[in-house]
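Removed: one protein chain of the complex. Kept in place: all other protein chains.
So, chain A:
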Amino acid sequence: MTSTPTRFAACAALSAALVLSACGTKGGGSGSSGPDAEGVRTGSGVTATDITLGVMTDKTGVFKNLGLGITQGNELWAKDINAAGGVCGRQVRLETVDHGYKADTAKTLYPQIEPKVAGFVQMLGSPVVAALKQNLLSDKAVAAPASWSSELLDNPYVMIVGTTYDVEMIDGLSYLQEKNLIADGDTIGHIYIDGEYGQNGLRGSKHYAGKHNLTVKEVKITSTDTDLTNIVTGLKGDGVKAILLTTSPPQTGSVAAVNKALGLNVPLLGNNPVFDPALLKSPAASALDKLHIVASSVPFSADLPKAKDVAAKYKAAYREPANGGVPYGYAVGEVWGTVLKKACENKDLTRDGIAKALKETTSAGTENLVAALDFSKPGAPATRQVYVAQPDPGAEGGVRYVKPLFEAAEARDYVAPHQK
């Protein structure tokens, strides 16, 4: 039996631990503090030696492979920038949490990570970013969502690196029409995950359809649906000439496999998150030849000097099969680096200072890992240029691009939902 003094000691130790941990919750120190020796004002996540950026990713949900790739890209960038001396005399550190693509989990994790970081180099998932919208606003934390919905652009602290799902769809449809795979007046299907991701892709296809008299057969699904056999059977009955996908990779695999199995064989056009190289090792592999992926970041194997450099560093550091998330994650880091350097020049590394530096960034370059980005226009996508890629088992990262960066005329005059 435990003696009373022992029990008392245990209680005292526990109480002390609780008090200490409660005091430590805001260890990163939120809010701004006075200038350092160089006259640079600092805030949350910024110390005399380090700048800490948050990574809220998906390691266990439907986008776990993409999340892993982007995180590895973030890490490679942090390693490179630190090797080059860091930013503002400080080393970049990453603080990572896994929300499993669940908004409620992300809501729980956010208060734990927010006080420790200057901003977020990755916040994966439209539902997650939507759930944390108010938090980002009230904490004035700049976040780069690994989510490309133009609906997010009403939040001045959201930094979308690349174009948005609606614009991807518009550009992609123009590509299909340019290749005579669809024609004015056709019926097309659009399978989309209900929520901001899917709705934003659908907004793009409807815009293009309106300009070209296309009939869009919409099918709403959830992120956990994986067998889409009956949907594709129905779309075949509707006589669709193409199927658009704003889905997860397993759903893409299902549609591709059934497209082939039913002898439908129409082109498939997907937003950037629809593909995962793991599909090339799935039973759907032989059915992926009809898939076109639209993205504003380069494929892993792109024949560009910077992409090759990132790919070489990736292979030296990691063993997992690479995907397009790697160059994208690196590119986001590069953009963050540009913004932090501008904030440093402005002598203000507080969150306010970082947000101000973002608005002043009119040409964040990533050596074409993504198109040049202009964050100065409120509510507008930072670029409207995309690559079109197709699965290729012979290419590292699983895709090769079939059309380099371009912008469709229909995308140029498209007005995003929060564009001023």
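As a convention for this text, a residue touches a chain if its C-beta (ideal position, glycine included) is under 8 Å from a C-beta of that chain, and two chains touch if they have at least 3 such contacts; residues count from 1.
As a working rule, contacts and distances are computed from a predicted model.
The complex appears with one chain absent; UniProt names that chain "Branched-chain amino acid transport system permease protein" among the candidates "Branched-chain amino acid transport system permease protein", "3-oxoacyl-[acyl-carrier-protein] synthase-1", "NADH dehydrogenase" or "FAD-dependent oxidoreductase". Here the missing chain is touched by one residue of A:Asn65, A:Ser150 or A:Thr383, and it is A:Asn65. Listed residues A:Ala261, A:Ala317 or A:Val415: the one in touch with the omitted chain is A:Ala261. Set against the missing chain, the residues A:Asp104, A:Glu178 or A:Asp227 yield one that touches it, A:Asp227. Of the listed residues A:Ala284, A:Val298 or A:Val399, the one in contact with the hidden chain in the full complex is A:Ala284.
Within the complete assembly, residues 59, 64-65, 68, 219-221, 224-231, 233-234, 236-237, 250-251, 253-254, 257, 261-263, 278, 282-284, 286-287, 320 of chain A touch the chain that is not shown.
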